[in-house]
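Every protein chain of the complex appears in place save one, which is left out.
Right after this comes subunit A.
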């Protein structure tokens, strides 16, 4: 877009690290091959899009991946086979998300909790697990949306590498080549002025899987994704400050059981109903 605003990371002087244009954000499928993958992918994509959750986002990403393996074309199989039927050398722009929150705890404590990457799934609900492989390298497993497609497709996994780290100050990472969603990020820990605790600034960049059209579709998810990063930070803060995460999941109400027992209701990330919004705003 022509008149896009200056990214927040730029204002903060963060996030110069761009995600590797490896995996799905590259193009290596020739035109005739593309059409075939499109149909199945489109189905997943539209299903995922209707779920305004991160699981839905991942599902759409996988769907988008298949679709654009078809329509704009990158195929990891082709890459592994050293096959590249595409002409142009196209790389998709990274999408960026920046969120900050202030935590009423000393910087060392906040940094330490985050740096123990295994802790992250405790407050990043879309993650199933993180395993530290060596001091710099880790393996990430994300959850797809809770639905039949997800069960078939399994989970989304990737490896990430810490490429820069200053103790109690910042962590910069990048997914390693071949990730389904290429991503990079930076988290900074800064003393808030006047003893107001620790500011946590997170910037995450990801390359939409599957060409420019994929980028357009992934942008639809951007508000959801932003919301999710903010929610993650908020839960991080709750855990550190109070030792627990505020919830109403499992409480009683006059609604049916199945309504109440959703692990992470998609409404958590959904937008406020329009009718309501007009009142609130």
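Methods note: contacts are C-beta pairs under 8 Å (C-beta built on N, C-alpha and C of every residue); 3 or more make two chains touch, one makes a residue touch a chain; residues count from 1.
The criterion applied here is as follows: contacts and distances are computed from a predicted model.
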item: Choices "Transport permease protein", "Glutathione-dependent formaldehyde dehydrogenase", "Cytochrome c oxidase subunit 2" or "Ferredoxin" - which one is the UniProt name of the chain not shown; value: "Glutathione-dependent formaldehyde dehydrogenase"
item: Candidate in contact with the missing chain, chosen from A:126, A:188, A:207 or A:237; value: A:237
item: Interface residues of subunit A (partner: the chain not displayed); value: 102, 104, 196-197, 227, 230-231, 234, 237-238, 241-255, 257, 259, 268, 271-273, 275-281
